[in-house]
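Omission of a single protein chain aside, the complex is shown with its protein chains in their original locations.
Then we have subunit A:
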Amino acid sequence: MDFNDIIGYALRIGVILSAIFIILGIIFLFTFQDSNGFSITQIASPNSIVNSSIFMPYEIPSGLSTLSPLDYIYLGLMILIATPVIRVLLGIIQFAIERNKLYTIITIIVFFNLMFAIFILPILIGK
């Protein structure tokens, strides 16, 4: 199998997985009518007070076993954001296999930018 096909499948799997989790979360939300201590009316209003700043990504896995709707939705959204990150990571491997030094370095810089935005900035800003 060509490495490009692996990348194509990785992207597709990422999108499908995230859609599955998001849809599951929405189904649970309408079934249970609440999530994580918020009622569905609070969650589903245009000016909702429920947003990503009050959710810690590392708390999400524990909410999955209790079928907590918002945790499913957030996991789906996180997988969606992670898909291009995985794609860049595969890009580094691809260029390394081709022994293309310049582009291996360029892709590592792109990967660093992503890691900077996802992990380093939150520490710098102190949130």
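Quick notes on this structure:
Convention: contacts are C-beta pairs under 8 Å (C-beta built on N, C-alpha and C of every residue); 3 or more make two chains touch, one makes a residue touch a chain; residues count from 1.
Keep this in mind: contacts and distances are computed from a predicted model.
Chain not shown in the complex: UniProt lists it as "Probable membrane transporter protein", one of "Glycerol-3-phosphate dehydrogenase subunit GlpB", "Probable membrane transporter protein", "NADH:ubiquinone oxidoreductase" or "Methanol corrinoid protein". On the side of subunit A, touch with the chain left out of the figure occurs at residues 4-5, 7-9, 11-12, 14-15, 18-19, 22-23, 25-26, 29-30, 40-41, 43-48, 50-55, 70, 73-74, 76-77, 80-85, 87-88, 91, 94-95, 100, 102-103, 106-107, 109-110, 113-114, 116-118, 121-122, 125, 127.
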